[in-house]
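Following this message is one structure expressed as structure tokens.
Yeah, one chain of the complex is gone here, protein chain that is, but the others are all in their spots.
Going by the order they are written in, the chains are A, B and C; count residues from 1 in each one.
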Amino acid sequence: MSVHLEEMLAACKPYTQQGQLPSYIPALKKGDPKHLGVCLLSCDGQLIQAGDCGVQFSIQSIVKPILLLQALLDNGVDAVRAHVGVEATGKPFDAINYTDQVLDSQHLNPMVNMGAIAVCSLIRGSSYQERFHRLLALTRLLAGEDARNQVNEDVYRSEKASGNKNRALAYLLKTYGIIQDDVEEVLDCYFHACAISTDCVGLARIGCVLANKGCQPGAQDPIIPPEYARFVNAILTTCGMYDGSGDFAVRVGVPAKSGVGGGIMAVVPSRMGIGIFSPALDAKGNSLAGTRLLELLSRELNLSIF
Amino acid sequence: MSVHLEEMLAACKPYTQQGQLPSYIPALKKGDPKHLGVCLLSCDGQLIQAGDCGVQFSIQSIVKPILLLQALLDNGVDAVRAHVGVEATGKPFDAINYTDQVLDSQHLNPMVNMGAIAVCSLIRGSSYQERFHRLLALTRLLAGEDARNQVNEDVYRSEKASGNKNRALAYLLKTYGIIQDDVEEVLDCYFHACAISTDCVGLARIGCVLANKGCQPGAQDPIIPPEYARFVNAILTTCGMYDGSGDFAVRVGVPAKSGVGGGIMAVVPSRMGIGIFSPALDAKGNSLAGTRLLELLSRELNLSIF
Amino acid sequence: MSVHLEEMLAACKPYTQQGQLPSYIPALKKGDPKHLGVCLLSCDGQLIQAGDCGVQFSIQSIVKPILLLQALLDNGVDAVRAHVGVEATGKPFDAINYTDQVLDSQHLNPMVNMGAIAVCSLIRGSSYQERFHRLLALTRLLAGEDARNQVNEDVYRSEKASGNKNRALAYLLKTYGIIQDDVEEVLDCYFHACAISTDCVGLARIGCVLANKGCQPGAQDPIIPPEYARFVNAILTTCGMYDGSGDFAVRVGVPAKSGVGGGIMAVVPSRMGIGIFSPALDAKGNSLAGTRLLELLSRELNLSIF
Partner (left out) sequence: MSVHLEEMLAACKPYTQQGQLPSYIPALKKGDPKHLGVCLLSCDGQLIQAGDCGVQFSIQSIVKPILLLQALLDNGVDAVRAHVGVEATGKPFDAINYTDQVLDSQHLNPMVNMGAIAVCSLIRGSSYQERFHRLLALTRLLAGEDARNQVNEDVYRSEKASGNKNRALAYLLKTYGIIQDDVEEVLDCYFHACAISTDCVGLARIGCVLANKGCQPGAQDPIIPPEYARFVNAILTTCGMYDGSGDFAVRVGVPAKSGVGGGIMAVVPSRMGIGIFSPALDAKGNSLAGTRLLELLSRELNLSIF
């Protein structure tokens, strides 16, 4: 894995000035828009990194594929698909997939908010606290260490306080029986999940397990079934970058998930996982400089799966 | 006012079997679908009635014009119109008037749920309890007596427990800053308002004030400004019967408001107010036999304003 | 009918500068935005007028209630209602009332383009030329004279050339079997209908027949059935001013129909018909100064039916 990471990072640095910190979650406005970091972890265990790789940030929507993995582990593919769909919505991350007084669960996608909230209710546990702790344990297993991946309480409280759109989505899910539990409990699990702290290395590790048929780098025994990794990678390709997924497929060409915390986790099947961090976002909520850096990396390393 | 009320009521009685009690509010399922009552109160004070006029039922959406009146009294026309629109939505009573990630307050109509919830926040009061009590006082003033118009606690609790669609609507309003107060407090006011008890005579009295340029029957001094009565009557005509308003205008031709409790309040400008009760509803949430009875009355008494 | 028409007209004249001539029909851009005219014709035959009453302009959407009348005369209410709905659409005049791959004829409204095109196909005739000539004859009957109401060929050709949105609407109607004839023939009838020339006096005469229970001013024998006049007046109230109908109901309070040619025909039941002309339009396609003048007239003459 020979690549001039520092040079590419320097080339993308100016883009950090073109994005915006998200305004609707107060705690995220405190981020430093100049940050840019990248970490590559190959399936055989090589790790290279550059820039702000040690900076912690909240995982946000990048937890969605992990929520989906936990739901798959707990219920299997058929049961999960009976509750949520897998088609792209053609709409922004917080859209209401709802027209003509009907809410069709097959119009929900686990990579956008409404579907992800529905997925929370599929995780097993006697309480939503327990469900969240099982999710956190899976996150740590995938990220390969325990020290990271605490919940950022400040971010959690900020999202809980400002999360009225998510409440609207959740009450709509409840209206149509797609979730049956107490809405605030479901959302508490969801807000906690979004507030898990991570860094570029952690995201690269998670991506690497998805790239490596469910195995940790260098290992042979899968920690998650390979068919679930493939399932998640497929959904990431069609919907992982919200309504910018088509553009990302054309420009970069690998499964990936972004979060409004500024992270992007990318999966290069059979080759590597990539973690990126740059908190200034484009209009669709994806890290602006991060996306550019991935585009450069894809061209340089010929990463596209197409 | 010479009219064979009993005969017309008998002619419409069979229609009570064609409607359905609303299934989504448990307390309303307890109604007796055979009930049918009607009361006419002329602007000069004549009152005639037939059928189940003494039966109490919850006012439900018929409180929406009273909410609007209270908001007009507290803020004036311009301030109210700055917060909610007056155009028909072309959609059912509980529709989400929301597309393409934008919530335009001018797309809210005070006669459907989302707009009515927004109107609650326009009523003056140091608490939502006080706001509700001011609304209740106005309702009693319009209905002309104090004994009626209690809150049906059973209905209130039932709607509060099952009102998740309204919660979704309210959190969406809050997301876009159209309401700023605590959602559960606003909804508590709204659910209390919908649960006010009334009967045919009460509705006829309210309708008569709207018909009589803001004056109680036989009186000369308005208890509400005549221009507010006219404002409300105009909105009732375009939107009072939800997405059945056009059909009602064509068939009956007077301002009216229905509620899922089975009531209809009709306003015949300069002539009379009418209260109807029959709890079995048509597909759009309007009293089925009640609408038929109004159609007969309109033809017989030449009520249409067109 | 004592009213200071000239003074009111002068008061509204400045509003002619706030509107815009429609840009999407080239021939209409040639209009003089300073024009403002008004004519009142009472049911007992008094006629007063002021301003630019002799100026000819194209009837445009004000032909829609006449199309509807012809369809009612040819088919009766039930057959017409089986083909088009009567509910407000909540959308602009040229909107596509179509979601989720279904076109429900009951979502069409004869006062907006898509519904009006559907109504063309309900008029009887062995050719669309014949259908148009029957419509033209009805228009002349209502307007009370033959000399007026020619087709403005320049406007007709301009609309035919630029009417691609209407073609899209018509082909959608054809796709779902709501119209079955050749689309260009149906549209040719529609474009001819919109291009009929009229003036304020003509519109006042048409409005007066609708106000006077189907009778010409001063006459006793209806030229159209009174129930059809009432039917049309009801639809005008809920939808005659497009998605500005609610605002118009609140401000003016009478059935009315506007056209992008700058005309407004208003109906004051049992009292009078009003014709207005001022070609500069507001954002919803209604004559801006014309609407203001009607608002003044309504307040002065107490015209509101509410």
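One rule holds for everything that comes next: a residue touches a chain if its C-beta (ideal position, glycine included) is under 8 Å from a C-beta of that chain, and two chains touch if they have at least 3 such contacts.
Predicted model, so just to flag it, every value in this text is computed and none were measured.
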Residue in contact with the excluded chain [from A:P14, A:G54, A:G177 or A:G246]: A:G246
Candidate in contact with the missing chain, chosen from A:G51, A:P65, A:G207 or A:P255: A:P255
Options A:P14, A:G45, A:G76 or A:G90, residue touching the unrepresented chain: A:G90
Missing-chain contacts mapped onto chain A: 85-91, 107, 109, 229-231, 233-235, 237-239, 243-247, 249-250, 253, 255, 269, 304-306
Residues belonging to chain C that touch the chain removed from view: 91-92, 94-96, 98, 101, 164-165, 167-169, 171-172, 174-175, 183
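Note that only the chains that are shown with their structure count from here on.
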Centre-of-Cα separation between chain C and chain B, whole angstrom: 32
Chain centre separation (chain A, chain B; CA means) in Å: 47
Shared-contact residues (touching 2 or more other chains) in chain B: 91
